[in-house]
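All protein chains but one are shown in place.
Moving on, here comes chain A:
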(Lines give C-alpha, C1' and ligand atoms only; values in the text may rest on other atoms or scores of the structure.)
Protein backbone atom coordinates (compact mmCIF):
# COMPACT_ATOMS: atom_id res chain seq x y z
CA UNK A 1 0.00 0.00 0.00
CA UNK A 2 1.26 3.52 -0.74
CA UNK A 3 1.95 5.72 2.24
CA UNK A 4 1.99 9.26 3.53
CA UNK A 5 5.01 10.03 5.67
CA UNK A 6 4.52 12.32 8.65
CA UNK A 7 7.65 14.51 8.56
CA UNK A 8 6.30 16.67 11.38
CA UNK A 9 3.17 15.80 13.31
CA UNK A 10 2.14 19.31 14.40
CA UNK A 11 0.79 20.30 17.81
CA UNK A 12 -1.98 17.71 18.07
CA UNK A 13 -2.89 15.75 14.96
CA UNK A 14 -5.04 12.62 15.12
CA UNK A 15 -6.69 10.20 12.71
CA UNK A 16 -10.48 10.45 13.08
CA UNK A 17 -13.60 9.20 11.40
CA UNK A 18 -17.16 9.47 12.68
CA UNK A 19 -16.28 7.50 15.81
CA UNK A 20 -17.32 4.36 17.72
CA UNK A 21 -21.06 4.51 17.60
CA UNK A 22 -21.55 1.08 19.07
CA UNK A 23 -19.05 0.99 21.92
CA UNK A 24 -20.76 3.08 24.62
CA UNK A 25 -22.15 -0.20 26.01
CA UNK A 26 -18.56 -1.05 27.08
CA UNK A 27 -17.92 2.40 28.51
CA UNK A 28 -15.82 3.38 25.50
CA UNK A 29 -15.96 7.05 24.43
CA UNK A 30 -17.44 7.79 21.03
CA UNK A 31 -14.45 9.81 19.71
CA UNK A 32 -14.56 10.92 16.07
CA UNK A 33 -14.09 14.32 14.41
CA UNK A 34 -14.84 17.36 16.59
CA UNK A 35 -16.13 19.42 13.64
CA UNK A 36 -18.07 16.81 11.69
CA UNK A 37 -19.40 19.43 9.30
CA UNK A 38 -15.94 20.36 8.00
CA UNK A 39 -14.68 16.77 7.97
CA UNK A 40 -17.68 15.61 5.93
CA UNK A 41 -17.21 18.53 3.57
CA UNK A 42 -13.56 17.58 2.97
CA UNK A 43 -14.60 14.00 2.22
CA UNK A 44 -17.38 15.19 -0.05
CA UNK A 45 -14.91 17.22 -2.13
CA UNK A 46 -13.09 13.96 -2.94
CA UNK A 47 -16.25 11.89 -3.45
CA UNK A 48 -15.25 9.89 -0.34
CA UNK A 49 -17.79 8.22 1.92
CA UNK A 50 -18.69 10.49 4.86
CA UNK A 51 -16.99 8.14 7.32
CA UNK A 52 -13.61 7.98 5.52
CA UNK A 53 -10.80 8.62 8.01
CA UNK A 54 -9.30 12.13 7.94
CA UNK A 55 -6.58 13.93 9.85
CA UNK A 56 -7.82 16.30 12.55
CA UNK A 57 -5.27 19.09 12.76
CA UNK A 58 -5.24 21.27 15.87
CA UNK A 59 -3.66 24.74 16.10
CA UNK A 60 -0.49 23.94 14.11
CA UNK A 61 -0.43 21.72 11.06
CA UNK A 62 1.75 18.75 10.10
CA UNK A 63 4.27 18.42 7.27
CA UNK A 64 3.37 15.46 5.07
CA UNK A 65 5.31 13.69 2.32
CA UNK A 66 3.10 11.83 -0.16
CA UNK A 67 4.83 8.70 -1.47
CA UNK A 68 2.33 8.24 -4.27
CA UNK A 69 -0.12 10.16 -6.37
CA UNK A 70 -3.42 10.97 -4.65
CA UNK A 71 -5.91 13.75 -4.01
CA UNK A 72 -6.47 15.81 -0.89
CA UNK A 73 -8.80 18.49 0.44
CA UNK A 74 -8.57 20.53 3.65
CA UNK A 75 -11.62 22.10 5.32
CA UNK A 76 -12.41 23.72 8.66
CA UNK A 77 -9.80 26.02 10.22
CA UNK A 78 -8.02 28.18 7.65
CA UNK A 79 -4.24 27.83 7.51
CA UNK A 80 -1.67 29.06 5.03
CA UNK A 81 -0.82 25.76 3.31
CA UNK A 82 1.92 25.06 0.82
CA UNK A 83 1.93 22.13 -1.57
CA UNK A 84 5.50 21.95 -2.88
CA UNK A 85 5.88 25.59 -1.83
CA UNK A 86 2.79 26.66 -3.80
CA UNK A 87 0.11 28.31 -1.65
CA UNK A 88 -3.10 26.26 -1.87
CA UNK A 89 -6.57 27.13 -0.66
CA UNK A 90 -8.97 25.68 1.84
CA UNK A 91 -12.09 23.74 0.80
CA UNK A 92 -10.83 22.65 -2.60
CA UNK A 93 -9.65 19.31 -4.02
CA UNK A 94 -6.01 19.12 -5.11
CA UNK A 95 -4.12 16.49 -7.02
CA UNK A 96 -0.89 15.50 -5.31
CA UNK A 97 2.05 13.86 -7.13
CA UNK A 98 4.35 11.20 -5.70
CA UNK A 99 7.08 12.95 -3.72
CA UNK A 100 5.03 16.08 -3.03
CA UNK A 101 5.25 17.77 0.35
CA UNK A 102 2.36 19.54 2.08
CA UNK A 103 3.36 22.06 4.72
CA UNK A 104 1.11 24.04 7.04
CA UNK A 105 2.05 27.55 8.08
CA UNK A 106 0.13 30.24 9.99
CA UNK A 107 -3.35 29.60 11.37
CA UNK A 108 -5.61 32.39 10.13
CA UNK A 109 -9.05 31.43 11.40
CA UNK A 110 -10.62 28.67 13.48
CA UNK A 111 -8.77 26.00 15.48
CA UNK A 112 -9.19 22.58 13.83
CA UNK A 113 -8.67 21.65 10.18
CA UNK A 114 -9.59 18.39 8.46
CA UNK A 115 -7.41 16.83 5.79
CA UNK A 116 -9.19 14.26 3.68
CA UNK A 117 -7.36 11.99 1.25
CA UNK A 118 -8.73 9.92 -1.58
CA UNK A 119 -10.56 6.89 -0.07
CA UNK A 120 -9.49 7.92 3.43
CA UNK A 121 -6.51 6.95 5.60
CA UNK A 122 -6.25 3.18 6.06
CA UNK A 123 -5.02 3.04 9.64
CA UNK A 124 -6.03 0.32 12.13
CA UNK A 125 -9.71 -0.26 12.87
CA UNK A 126 -10.58 -0.93 16.52
CA UNK A 127 -14.21 -1.39 17.57
CA UNK A 128 -15.44 -0.44 14.11
CA UNK A 129 -13.57 2.88 13.93
CA UNK A 130 -10.14 4.29 13.06
CA UNK A 131 -10.51 7.20 15.50
CA UNK A 132 -7.43 7.42 17.69
CA UNK A 133 -8.02 7.27 21.43
CA UNK A 134 -5.59 6.40 24.21
CA UNK A 135 -6.00 2.83 25.42
CA UNK A 136 -8.19 1.84 22.46
CA UNK A 137 -5.97 2.38 19.42
CA UNK A 138 -2.24 1.61 19.63
CA UNK A 139 -1.38 5.31 19.33
CA UNK A 140 -3.37 8.31 20.51
CA UNK A 141 -1.98 10.83 18.00
CA UNK A 142 0.43 11.13 15.07
CA UNK A 143 4.17 11.15 15.77
CA UNK A 144 7.05 12.44 13.69
CA UNK A 145 8.30 9.93 11.16
CA UNK A 146 5.35 7.55 11.09
CA UNK A 147 3.81 6.40 7.83
CA UNK A 148 0.08 6.27 7.17
CA UNK A 149 -1.29 3.85 4.60
CA UNK A 150 -3.58 5.11 1.85
CA UNK A 151 -5.29 3.64 -1.22
CA UNK A 152 -3.46 3.60 -4.53
CA UNK A 153 -5.08 6.09 -6.89
CA UNK A 154 -6.84 4.08 -9.57
CA UNK A 155 -7.37 6.84 -12.08
CA UNK A 156 -6.00 10.29 -12.36
CA UNK A 157 -9.31 12.08 -12.86
CA UNK A 158 -9.44 14.91 -10.39
CA UNK A 159 -12.52 14.81 -8.19
CA UNK A 160 -15.01 17.17 -9.73
CA UNK A 161 -17.12 17.84 -6.67
CA UNK A 162 -17.08 21.45 -5.65
CA UNK A 163 -18.45 22.82 -2.45
CA UNK A 164 -18.22 26.41 -3.35
CA UNK A 165 -19.74 28.30 -0.50
CA UNK A 166 -18.10 30.48 2.06
CA UNK A 167 -18.62 29.13 5.54
CA UNK A 168 -17.98 32.18 7.69
CA UNK A 169 -20.89 31.16 9.92
CA UNK A 170 -18.68 28.28 11.15
CA UNK A 171 -16.52 30.86 12.90
CA UNK A 172 -19.31 32.88 14.52
CA UNK A 173 -19.59 32.99 18.31
CA UNK A 174 -23.21 31.96 18.71
CA UNK A 175 -23.72 28.33 19.70
CA UNK A 176 -27.15 26.80 19.21
CA UNK A 177 -28.22 24.71 22.21
CA UNK A 178 -31.24 22.95 23.64
CA UNK A 179 -32.38 22.75 27.25
CA UNK A 180 -30.43 20.08 29.10
CA UNK A 181 -32.07 17.35 31.14
CA UNK A 182 -31.57 19.20 34.43
CA UNK A 183 -32.07 22.72 33.02
CA UNK A 184 -35.36 23.17 34.86
CA UNK A 185 -33.63 22.60 38.21
CA UNK A 186 -31.70 25.85 37.77
CA UNK A 187 -33.09 28.98 39.40
CA UNK A 188 -34.52 31.36 36.75
CA UNK A 189 -31.71 33.85 37.26
CA UNK A 190 -29.13 31.21 36.27
CA UNK A 191 -31.25 29.98 33.38
CA UNK A 192 -31.24 33.52 32.02
CA UNK A 193 -27.51 33.95 32.63
CA UNK A 194 -26.73 30.93 30.45
CA UNK A 195 -28.13 32.76 27.44
CA UNK A 196 -27.00 36.30 28.17
CA UNK A 197 -23.41 35.93 29.46
CA UNK A 198 -20.37 35.43 27.31
CA UNK A 199 -18.38 32.31 28.14
CA UNK A 200 -14.63 32.16 27.62
CA UNK A 201 -12.84 28.91 26.69
CA UNK A 202 -10.07 28.05 29.17
CA UNK A 203 -6.71 26.56 28.05
CA UNK A 204 -7.68 23.28 29.76
CA UNK A 205 -9.97 22.39 26.86
CA UNK A 206 -9.25 19.28 24.83
CA UNK A 207 -11.02 16.57 22.84
CA UNK A 208 -12.66 15.31 26.01
CA UNK A 209 -14.15 18.52 27.37
CA UNK A 210 -14.04 22.30 27.09
CA UNK A 211 -14.40 24.08 30.44
CA UNK A 212 -15.39 27.76 30.54
CA UNK A 213 -13.88 30.45 32.74
CA UNK A 214 -16.99 32.17 34.12
CA UNK A 215 -18.45 30.63 37.27
CA UNK A 216 -22.15 30.06 37.85
CA UNK A 217 -22.42 29.48 41.62
CA UNK A 218 -25.34 27.16 42.31
CA UNK A 219 -26.65 24.72 44.84
CA UNK A 220 -27.72 21.96 42.47
CA UNK A 221 -27.11 18.49 43.82
CA UNK A 222 -25.28 15.84 41.84
CA UNK A 223 -27.49 13.49 39.86
CA UNK A 224 -27.68 9.73 39.84
CA UNK A 225 -24.99 8.71 37.31
CA UNK A 226 -26.68 8.95 33.92
CA UNK A 227 -25.88 9.11 30.20
CA UNK A 228 -23.94 11.98 28.65
CA UNK A 229 -22.98 12.46 25.01
CA UNK A 230 -20.76 14.89 23.10
CA UNK A 231 -22.43 18.31 23.41
CA UNK A 232 -23.78 17.74 26.92
CA UNK A 233 -22.95 20.80 29.08
CA UNK A 234 -22.48 19.98 32.75
CA UNK A 235 -22.53 22.37 35.70
CA UNK A 236 -20.33 21.41 38.66
CA UNK A 237 -21.11 22.30 42.30
CA UNK A 238 -18.25 24.84 42.17
CA UNK A 239 -20.05 26.55 39.29
CA UNK A 240 -17.84 25.42 36.41
CA UNK A 241 -19.60 25.02 33.11
CA UNK A 242 -18.08 22.17 31.08
CA UNK A 243 -18.99 21.26 27.50
CA UNK A 244 -18.35 17.57 26.87
CA UNK A 245 -16.71 16.87 23.52
CA UNK A 246 -16.14 13.77 21.32
CA UNK A 247 -13.77 11.89 23.67
CA UNK A 248 -16.03 12.31 26.73
CA UNK A 249 -17.04 9.48 29.03
CA UNK A 250 -20.38 7.81 28.40
CA UNK A 251 -21.92 8.60 31.80
CA UNK A 252 -21.66 11.47 34.26
CA UNK A 253 -22.93 12.64 37.63
CA UNK A 254 -23.13 16.43 37.23
CA UNK A 255 -26.39 18.17 36.27
CA UNK A 256 -26.76 18.43 32.49
CA UNK A 257 -27.91 22.00 31.96
CA UNK A 258 -27.57 22.33 28.17
CA UNK A 259 -27.23 20.14 25.11
CA UNK A 260 -25.31 21.74 22.24
CA UNK A 261 -26.64 21.19 18.71
CA UNK A 262 -24.56 19.21 16.19
CA UNK A 263 -23.72 22.37 14.27
CA UNK A 264 -23.00 24.20 17.55
CA UNK A 265 -20.48 21.50 18.48
CA UNK A 266 -18.64 22.07 15.19
CA UNK A 267 -18.52 25.81 15.89
CA UNK A 268 -17.29 25.29 19.45
CA UNK A 269 -14.54 22.98 18.10
CA UNK A 270 -13.32 25.90 15.97
CA UNK A 271 -12.80 28.19 18.98
CA UNK A 272 -9.36 28.78 20.44
CA UNK A 273 -8.75 28.96 24.20
CA UNK A 274 -9.39 32.56 25.26
CA UNK A 275 -12.17 33.14 22.72
CA UNK A 276 -15.73 33.60 23.92
CA UNK A 277 -19.07 32.16 22.88
CA UNK A 278 -22.71 32.81 23.70
CA UNK A 279 -25.32 30.10 23.96
CA UNK A 280 -28.55 30.49 22.08
CA UNK A 281 -31.64 28.59 23.19
CA UNK A 282 -33.41 26.56 20.56
CA UNK A 283 -36.39 24.25 20.79
CA UNK A 284 -37.45 21.09 19.09
CA UNK A 285 -40.50 21.48 16.84
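Things worth noting here:
The rule is simple: contacts are C-beta pairs under 8 Å (C-beta built on N, C-alpha and C of every residue); 3 or more make two chains touch, one makes a residue touch a chain; residues count from 1.
We adopt the following convention: contacts and distances are computed from a predicted model.
UniProt lists the omitted chain of the complex under the protein name "Inhibitor of KinA" (options: "Inhibitor of KinA", "ABC transporter permease", "Formate dehydrogenase iron-sulfur subunit" or "Spermidine/putrescine import ATP-binding protein PotA"). Touch with the chain that is not drawn comes from one residue among A:101, A:127 or A:204, which is A:127. Within the entire complex, the positions of chain A that touch the omitted partner chain are 18, 21-29, 126-127, 135-136, 178, 181, 224-227, 229, 231-232, 249-251, 259-262, 284.
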